[in-house]
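Before I ask anything, here is the structure I am working with.
A protein chain is absent from this complex, but the other protein chains hold their places.
Naming follows writing order (A, B and C), and every chain is counted from residue 1.
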Amino acid sequence: MATAAITQERQNYLNQSYGIKSWLLTTDHKRIALLYLASITFFFFIGGFFALLIRLELLTPAGDLVLADTYNKLFSMHGQVMIFFFLIPSIPAVLGNFLVPLMIGAKDLAFPRINLLSWYLYIIAGLMYIHCMLTGGVDTGWTFYTPFSTAFSNTKVVEAGLAIFVAGFSSILTGLNFVVTIHRMRAPGMTWTRLPLFIWAHYATSIIQLLGTPVLAVTLVLVVLERAFHLGIFDPSRGGDPLLFQHLFWFYSHPAVYIMILPAMGVVTEIVPCFSRKRVFGYSFVAMSSIAIAVLGFLVWAHHMFVAGISLYSAMVFSMLSYLVAVPSAIKVFNWTATMYKGSITFSTPMLYAFGFIGLFTMGGLTGLFLACLGIDPHVHDTYFVIAHFHYIMVGGAVMGYLGGMHFWWPKISGRLYPEGWGRLAALIVFVGFNLTFFPQFILGYLGMPRRYWDYSHSPEFQVLNVLSTAGASVLGVGYVLPMVYFLWSMRYGKLAPDNPWNAAGLEWQTTSPPPTFNFEETPVVNFEAYDYEHIPEPEVAVER
Amino acid sequence: MSERILSSKLYIGIWATLMCLTVITAVVSFVDLGPFNTVVALVIATIKASLVVLFFMHVRYTHERMTKVVIVAAFFFLLLLLALSMADYTTRFLA
Amino acid sequence: MFESFPLWPARASTTAAQVDALYIFLVCLSTVMSVAIFTLILVFAAKYRRREGVKAEQIEGSNKLEITWSVFPLLIFMVIFFWGMIIYFHERTPPHDATEVYVVAKQWMWKLQHEEGQREINQLHVPVGRDVKLIMTSQDVIHSFFVPAFRIKQDVLPGRYTTLWFRATQPGTYHLFCSQYCGTLHSEMVGQIVVMEPAQYQAWLAGGTPGAPLAETGATLFQQLGCSTCHRSDTQGRGPDLAGVFGRKVLLEDGRTVIADDDYIRESILAPSAKVVAGFKPIMPVFQGLVSEEQLNALVAYVKSLGQPEKGERPGIPATVQPPQPKVQ
Partner (left out) sequence: MSDSPIAVETHGPELRHHFADVEQQRDAASLGMWLFLATEVMFFGGMFCAYLVYRYWHFHEFAAGSRSLDIYLGTINTAVLICSSLTVALGVRAAQMGKQKLLVVYLLLTLVFGLTFLGIKGKEWYDKYEEHHIPGASFNADDIVKEYPQIPINQQYEQTFFSMYFAMTGLHALHMIIGVGLFTVLLYLALKGRYSANYYTPIENAGLYWHFVDIVWIYLFPLLYLIDRKPLK
């Protein structure tokens, strides 16, 4: 392994060229990943700010901090920003963009210019959305339910819809790029069964992005047409069926949950073997479960509509199908656990996040069983139970995975080590803060507190749990700011990272940290299986510390 | 890829078939076939679409397995969307 | 400040007991499963933490285990599914003899009307132990009728009826929430369900604002709107005789049959041409925009009250009428 000093002198993708233009016109997937990192972090903190205001408003039962309309805009924009501008691009567009070519031994993604285009589309969408926020915002909830969105809301529905439409194209192009890259750009010897499971997860994610996103796009187009040009498609007073909107919307938006969680599962599947020094238990089952989730994920959407007025019989079918998709998720959890069996486990920050992910995802998944259940859902639907459940999946799951991955690959991305002690502390704070924020919401939900309530002075019995939740949110906020601070700090002051600080398997660790512009000095030839930890020495204690 | 170059006669033959089918489908729509009018219209449309895909889009001659996989996958998911949505609409008002 | 701090909602309907039982089962199951997984992880983390000189043991995987932990959860899931399905079907099939209450939702209030004519706003009085069926529609956007203490919820849609039923078991006052986001004052679209002992309820009915029974209001409207000129009991009417239609199968002009339920009658008033009864022409005027949701409810209640034909089995069902002329689909 090269010593730190030599690493820094070598040319890499960061010091290859300088200046704004070299970034804004780059086609290097690694630089584009960093562009995405900066932009999604920006939106994460905007969405987080909205969340903060929501939690503050709910501290007291009365609607006393903001106006009702403001509150409605806050939760709508919190949802839209977090989902379309943070979670969906988070792992794929940052870590996936950075790592997919590296992991399969390619010089770049198949279509580097389209990759840059997709970032620009994201930025255009972001600017459109910011414009929408600054000129009044949108109050439809992130779900745009008709006929409220098309005939009743007097906010900027069209602008928000078009912004998300454009963001969708950015997401489609990213997925398209990944699929082609994974099919066509693998290094010699990198067979499908040697692919890291991170790649399998991204492949599955890309399938959803390709086949689901266009349906959302056309649905938003129809909403815009109905609102702006008075076509009668979803509005019952113009002959339409509002439930059709919900069908089309959830056809994308349920699989979209898997766009958010599958890549995080991929990250965890890289971290757990590395810190257990073991190959993944049941490689092919973990790989296939990703594909199964992607496909089955398309069959379950109407479980969001059990009380919406759909037919009893289709509710039955969708409930049963929803249980099918739980099986591959369970398989993954069991396999991660089994991977640790007889390992040689260390507890670095990424591993702590992986533990957190498994724990929170398990709870999120199990509460999903409640919601897919025809007997329970009518009571807990549209209550805080649902809020808690999907935050356990999307924040407890996806964001934990994202942070774990950021820590795991930070040395590769930046060429520097983050402060391990602070990292562990932040992981702990995030875990504690998260549970404190969202666990009380399960109880609130079963008690019957509906979601999207600005004022609950008619039912003050909800207050204690809301106070707990708000307290947790402030802890969680600290937990999220910390990594940003020490990552930024480490870019300048962090110790120089060796090429493979964790002694991890995988091609991305065989190149330098940070990698050169074309990733590998020589095209790697793969003659080993994935997670070949048997033949890799354990890392020096220095990193472990 | 390096596709085979097809003869222009083949293309023109396909084109002529497509034109004929277009006329046929328009004419047949005026004949009362009961519920089969829709079926015939859709079958003809599917034949036409298949001709375009297979010959004009060269899928018949490609050695790429993935192209076919992508086409089949796209229509499979489209069918899922239609079938599962209709599962609701056809049974919604059953007593 | 914190008057009460409940962790479990009141349980005040027959459905609530069923839902709670399944919920408790699921909570136990989830607890067992998560505790099992967390324990395993913690035990592995402790037992197999890195030690000097001890190497990890490489294990490829095990098909047996994989199949076990796929099939076994699936079986449990199917139990949950069937259990849930039974409750759902029960909850979604109102008993035939239930007392009916018409609910009209609008931004941001609930308007309710009893069969007996009492109108209420944001409040519903019901007696203990009687089945109550809610027939609901919305004047504007989608709302949702949610009573946590009854564990029931149903979205209320514009342009059609949705129904919900319950049988209250405990006297008391319970929350009524709108749980589908419906605009600015969504969180103020709340009300109360007052469950009373039957005797008290009778007293309340007697003392409440007098109003004509819903069907009676409907009958008046039926005359005023001129419906009765065509819908007559002699066979001269240009529209089908409505006596005894409700709840029966009706043969349509295009060969389909439908059940003449609330939704069908509603649709036939608002958009008469959509499902024309066999043997009649689509000549009825459209009443969309001419009648309010409340008037519509009254009309539906009236048609319903025409109820069963007398014992003599009048051929009240247009299905038996011979079509006067062949028709195009």
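Simple rule for what comes next: a residue touches a chain if its C-beta (ideal position, glycine included) is under 8 Å from a C-beta of that chain, and two chains touch if they have at least 3 such contacts.
Computed from a predicted model, the values in this text were never measured in an experiment.
Chemist: List the neighbours, among the chains on screen, of the chain that has been left out.
Modeler: A, B, C
Chemist: Looking at A:F42, A:F111 or A:F347, which residue reaches the missing chain?
Modeler: A:F111
Chemist: Touching residues of subunit B against the unshown chain: what are they?
Modeler: On the subunit B side, contact with the omitted chain comes from 1-3, 5-6, 8, 11-12, 14-15, 18-19, 22-23, 25-26, 29-33, 37-38, 41-42, 44-45, 48-49, 52-53, 55-57, 64, 66-67, 70-71, 73-75, 77-78, 81-82, 85-86, 89-90.
Chemist: Contacts of subunit C with the missing chain: which residues?
Modeler: Touch with the absent chain occurs at residues 253-254, 271-274, 276, 282, 286, 288, 326-329.
Chemist: Could you pull out which residues of subunit A are in touch with the chain that's been left out?
Modeler: 105-108, 110-112, 114, 172, 176-177, 179-181, 183-190, 210-215, 217-219, 221-222, 225-226, 229-233, 238-241, 244, 247-248, 251, 518, 523, 525
Everything that follows uses one rule, which is that only the chains that are shown with their structure count from here on.
Chemist: Which chain is in the middle, if each chain's centre is the mean of its C-alpha atoms?
Modeler: A
Chemist: How far is the middle of subunit A from the middle of subunit C, if each middle is the mean of its Cα atoms, in Å?
Modeler: The separation of the two C-alpha centroids amounts to 36 Å.
Chemist: Which subunit B residues sit where two or more other chains touch them?
Modeler: 93
Chemist: Residues touching two or more other chains, restricted to subunit C: which are they?
Modeler: In subunit C, no residue touches at least two other chains, as defined above.
Chemist: Show which residues of subunit A lie in contact with subunit C when the two form their complex.
Modeler: 63, 68-69, 72, 139, 141, 145, 147-148, 151-153, 236-237, 242-243, 276-285, 306-309, 312, 315-316, 319-320, 323-324, 326-327, 330-331, 333-335, 337-338, 340-347, 355, 358-359, 362-363, 366-367, 369-370, 372-379, 381-383, 443, 446-448, 450-456, 458-461, 463-464, 533-534, 538, 544
Chemist: Using the touch rule from the top, collect the residues of subunit C that touch subunit A in their complex.
Modeler: Listed in rising order, the residues of subunit C that touch subunit A are 1-9, 18-19, 22-23, 26, 29-30, 33-34, 37-38, 40-41, 44-45, 48-51, 54-62, 65-66, 69-70, 73-74, 77-78, 80-81, 83-89, 91-92, 107, 140-142, 144, 146, 148-149, 151-155, 157-160, 162, 175, 177-188, 190.
Chemist: Per the contact definition, I'd like the list of subunit A residues that touch subunit B in the complex.
Modeler: Contact set of subunit A toward subunit B: 183, 207, 211, 215, 243-244, 247-248, 251, 298-299, 301-302, 309-314, 317-318.
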